[in-house]
Each structure stands twice: as C-alpha cells, then as structure tokens.
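All protein chains but one are shown at their positions in the complex.
Presenting chain A:
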Amino acid sequence: MLKVNDINVYYGNIHALKGVSLDINQGEIVTLIGANGAGKSTLLKTLSGLLKPKTGEIVFEGEHVAGKVPQLIVKRGISQVPEGRRVFANMSVEENLELGAFLRKDKKGIQEDFEKIYQLFPRLLERKKQLSGTLSGGEQQMLAMGRALMARPRLLLLDEPSMGLAPLLVKTIFQIIEEINKTGTTILLVEQNANMALSIADRAYVIETGKIVASGLAEELSASDQIRKAYLGGH
C-alpha cells in the first residue's frame, strides 16, 4: 500500500532522515518506535507532504507522492493525527470535524461519518458545540483522531497519541485505534510508548537518529533483548 524507499530529509543542513525505507501493507497496524528526536515526526510530516524529501521515493497505491502538496495527499487517502493533537482551539468540536472533511463533496457520506465518529467517541457528541480549546487532553486526542477520520483515509498516521495522557486513557485510545483498524483503515502508529504500541501492532520499525535500525513482526521485536533494553525499560 505504502512504500517508502531510501528517503533523505533535511532541515536546512540538519540531516533528519538518513535513507529511511519502510513498507506498509493494506490492513496492517505498523508501529514506528524511537526515542525523542529520532525523526519519527519528521517521517510523518514527509508522508503528509509538509516536508519534501531531498532524495528517495514514496509510493502510495502505485502513485509517486514524494514532494506532493498535503492537499493531494489527503485526497489520495492519507490523513494524519499530528503530535500534540493540534486541534483548532478557536473552533467548536463540530467545526473541527467539518474541517476534517474539507476536501469531500459527498454530503451524505459526510453526515454518515459524523454519526460514526460520534458513535466511536460519544464524548465528542456531548461536547459538539464546545470550543475545542476547552477540552481535556484525552478529549482533544479523540477530536484529532475523529477529525482525521472525517477525511475517510485509507491510511491513518498517528503521531504519539498517548503523549501526556493518563494510563487508563491511553488504554482506551489504543483500543479505539484497534477498532479503527478493524473497520479497514490501515495504520501507521508512531510512539515512544513502545510497550503499548508493540502490543497492538502487526509489525514494527525502530528508528534511531534518523535511521531505521531494526524491523520485524511486533512480537519478535518485543521479545528481542536489544529492543527490550533500549525501549521497553529492561528486564
């Protein structure tokens, strides 16, 4: 479904991604784990078209999309839930969701998706008219996810959805991610919370200072000594 081939991304002369390659198959949950500053968000921003790779290719469902504008990428079916949620705090929950469907014209489909999202996140329905800036962190995370789903993506990119949330809430969010995946949306999940991420993922990649240093089935990686030492807090 998605094939990233040897991309190099720079911020000025900072070399943030150094020859990164990865594959995502239809229907999978793939997780990308790595420490703070490893280049996870940079990769997602590049996939969404916010950053252009200097070299390398990104192929989504057979189409070369590297360096294409974010609009086109959303249209093709890749949506992102950015790090830190980035909800439009000055707008209501409902308006945020509407913006998620910005490029869609099918009024009926949009209406159906509103209902689906309110079913998935009943909290959002209760707070539909509330300014999103007044929501709690967990609710904002739900809103950011709902907003991305409003574009009806085939591939959903999630950037550290558990960040700053209480453990119980993290669990809920991860359950919802699995649920979203079951309805047919492929998922690339970026996390520092490697334990949780590996527990729901099919496959995983490990990134360190801009390079993929390990990859494989999620269970295998969770069992590997090296990974446990570096990312899962020992034993």
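In this section, contacts are C-beta pairs under 8 Å (C-beta built on N, C-alpha and C of every residue); 3 or more make two chains touch, one makes a residue touch a chain; residues count from 1.
Basically, contacts and distances are computed from a predicted model.
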Chain excluded from display, named as in UniProt, from "Branched-chain amino acid ABC transporter permease", "Acyl-CoA dehydrogenase", "Ferredoxin" or "Helix-turn-helix transcriptional regulator": "Branched-chain amino acid ABC transporter permease"
Selected residue (touches chain absent from view) among A:37, A:70 or A:164: A:70
Full-complex contact with the absent chain, from A:23, A:61 or A:95: A:95
Chain A residues touching the omitted chain (full complex): 48-50, 69-71, 74-75, 79-80, 82, 86-91, 95, 98-100, 102-103, 147-148, 151
